[in-house]
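Missing here: one protein chain of the complex. Every other protein chain is in place.
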Amino acid sequence: MSKNLLNILFIGDIVGDPGLNLLDTFLPGFIKKYDADFVIANGENSHQGKGINRDIIAKLYDLGVHVITGGNHSFAKWKVFSYMKNDGNILRPLNYPKGNPGYGYGIYDIPGMDRKIGVLNLQGRTFMSAIDDPFSTADWAIDRIKDETDLIFVDFHAEATAEKMALAWHLDGKISVFVGTHTHIPTNDARILPDGTGYISDVGMTGSFDSVLGMDKETSMKRFMLGTPHRYKLADGNNHICGIQAKVDMETNLCVHIESFVYPTLNNSKLEE
Amino acid sequence: MSKNLLNILFIGDIVGDPGLNLLDTFLPGFIKKYDADFVIANGENSHQGKGINRDIIAKLYDLGVHVITGGNHSFAKWKVFSYMKNDGNILRPLNYPKGNPGYGYGIYDIPGMDRKIGVLNLQGRTFMSAIDDPFSTADWAIDRIKDETDLIFVDFHAEATAEKMALAWHLDGKISVFVGTHTHIPTNDARILPDGTGYISDVGMTGSFDSVLGMDKETSMKRFMLGTPHRYKLADGNNHICGIQAKVDMETNLCVHIESFVYPTLNNSKLEE
Amino acid sequence: MSKNLLNILFIGDIVGDPGLNLLDTFLPGFIKKYDADFVIANGENSHQGKGINRDIIAKLYDLGVHVITGGNHSFAKWKVFSYMKNDGNILRPLNYPKGNPGYGYGIYDIPGMDRKIGVLNLQGRTFMSAIDDPFSTADWAIDRIKDETDLIFVDFHAEATAEKMALAWHLDGKISVFVGTHTHIPTNDARILPDGTGYISDVGMTGSFDSVLGMDKETSMKRFMLGTPHRYKLADGNNHICGIQAKVDMETNLCVHIESFVYPTLNNSKLEE
Partner (left out) sequence: MSKNLLNILFIGDIVGDPGLNLLDTFLPGFIKKYDADFVIANGENSHQGKGINRDIIAKLYDLGVHVITGGNHSFAKWKVFSYMKNDGNILRPLNYPKGNPGYGYGIYDIPGMDRKIGVLNLQGRTFMSAIDDPFSTADWAIDRIKDETDLIFVDFHAEATAEKMALAWHLDGKISVFVGTHTHIPTNDARILPDGTGYISDVGMTGSFDSVLGMDKETSMKRFMLGTPHRYKLADGNNHICGIQAKVDMETNLCVHIESFVYPTLNNSKLEE
């Protein structure tokens, strides 16, 4: 069969068990609904809100995830890195300095197709810690990926909207899809940039919305109001999946459709329709 | 006539002439479409991207805006403050320290109704400059506003999604509507919180989307890639209005409907439907 | 006896046992050498580098310390706060928001004199967390202290040299002595400001100088070079006491002498003299 559109499904930052349980129930259905050829999920918060472990990795593969991306919490649990050395399907941002374990990008076979996809994970520096430059690191990695495939997906884990837009403009036309993660709030700006790259500033999170970014809201309020340290706890309740689906033209390797979803729908109306 | 729903229209950060020109063309139509009773707009970037001036204020009033809110750029053009002393319909964040000019909240007659609305403008501190605490300032102002009306709208101008969610939880049920501004990217999380406050993390901006946050994208990319200062310029092209409409039940003063819009719609698909 | 100069001894941030052991050996001698009437020490890092506990508090009192000040690490060990409720001689920065336990200033009898001294602990906000304004908090506290005494000592725990100088200028002539703490590096700018307040930007730390700020240097280098979290450890070796002695004229309550010391002297020369 010669399919000419690739369907990519991306799941935003999974926050602990509430997020994992949602995926357990709904991810297989989403994969079917969107006829997803390749599934990527950001797992930096999947282990109780911070980091990931081996069981969660196995579970996500079981559910149909092909590649797991990360972020600033990727290094929260060092134990998992001994395992990750041998697993190129778990990524952490490439622009952490040399000397850190783990992979920042990979090139993967797309199941059932004679094609490959490159997935690149990067992290921002504005309002975040000082690591290597994501712009020049992106250029370096994309050069290497392009030796094997022009079909490229980037997860840019960053805080500042300006840095996300700037890197996306820098990469427009060179990659297929660019998604932002890390703020845990889905944005409403999914669009195709002029040179063909699919874009969204942030996919949002997969976890409890009766929370502050998936974590207990009382603790978070205390931290802001008192200015003192209080131990974070995971939240639960009003759980939602945030994701995007993108369609890539297999001839041009450019995006022809990108849309975001929050499931179940957030309750924004008490009016009868 | 006894209307039982109040329609509020809020327009996100207006960035220079591209934003103002859009409003000139479309705002009257939006007011009609949404049957808006009260119109609020964030004007902190309306003067060439930074600050505001007297002509723009007059123009926005002409177009039907009742109250103009601000943010970290409110103080960029000091000249306008001599005028603002006498105009309580232009706000800047209340939690700038005492000694600064301007108003941070106001209580306004809703045209054509025998009712008042309080509008409160606050600013975040995470990843922003160190001003007074927005949480305790909110409590103080809301106490005073409630002497006159329980119908309260808050524009929280802030960077961090966690700070926005935390303040919204703190105010849930005490105010009618809470909108975030400042990141210039619309979020996809408009919802009604459990105790009845309408919420969105960020309304987004009104200006050029062929840009980084409304400003020239080449300059922004240079700043990120070189780390050196380069003069900001306003962008133009691919201009959009970001806003929300909210409906407030006039008996409970709580929100019964909140939805966001980006107009014209962003192009997220090249597929035929 | 009518003494007309008050001798104050202040000891900079004590970092763990290396700092405490030095004080055990040398503090009594310093008190004698400087004929110190009142002894203040910053204890925010005294418990293994972070926070303080009840035993350390008792030990410092035994050694002759009258008041213990704090900083951003004061809240690291919550257990001690139940005790601190009843002990007004341990301070933490006053400008932590209301709702936090502990005292931020106190007025104390000077042993053997019929006089009182006010000690005020404040914290900066530049490059630090967003707490209340140290400038207006200082004004508020100094007003209250002055009802009982004009002899006032301020420990301003802050990172930025600009914020330290600015607050010192704001207080010059209103207080007797202003010392900075927190950077753990002694500065070479002890001086009497034009209106009579004794000033130093930072007193420095009391702990291991074979370290990064008293903590293990290998860990610190890893954190900077790798950008990833690595557990802090206390350092030991090449231990030094940093302090100042100040003399205050008991009639004017202004400073007439301020000098800093690092003991033992740092090795800055291999030349024979």
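Should a chain be cited, it is by its letter among A, B and C, assigned in written order, with residues numbered from 1 in that chain.
Heads up, the rule we're going with is that a residue touches a chain if its C-beta (ideal position, glycine included) is under 8 Å from a C-beta of that chain, and two chains touch if they have at least 3 such contacts.
Only a predicted model underlies this, so the values are computations on that prediction, with no experimental measurement involved.
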Looking at the whole complex, which visible chains does the left-out chain touch? A, B, C
Among C:I107, C:I185 or C:M250, which one is in touch with the chain left out? C:I185
Residue of C:N121, C:T181, C:T206 or C:S260 touching the missing chain in the full complex: C:S260
Considering the complete complex, identify which of A:P97, A:P111, A:P194 or A:G237 is in touch with the unshown chain. A:P97
Where does chain C touch the missing chain, residue by residue? 127, 133, 135-136, 159-163, 165-167, 169-170, 183-192, 194, 198, 201-202, 204, 209-213, 217, 220-221, 223-225, 247, 256-260, 262, 266-271
List the chain B residues touching the unshown chain? 75-76, 96-97, 99-100, 129-131, 225-229
Could you please point out the chain A residues that touch the chain left off the display? 97-98, 125-126, 130, 132-133, 136
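Everything that follows uses one rule, which is that only the chains that are shown with their structure count from here on.
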Thinking of each chain as a vertex joined to the chains it touches, would you call that graph a line, ring, star, complete, or other? complete
Residue-number overlap at the chain A/chain B interface, same or different (half cut): same
Rounded to the nearest Å, the gap separating the Cα centres of chain B and chain C is 44
Chain centre separation (chain A, chain B; CA means) in Å: 29
If I count partner chains per residue in chain A, which residues reach a count of at least 2? 225
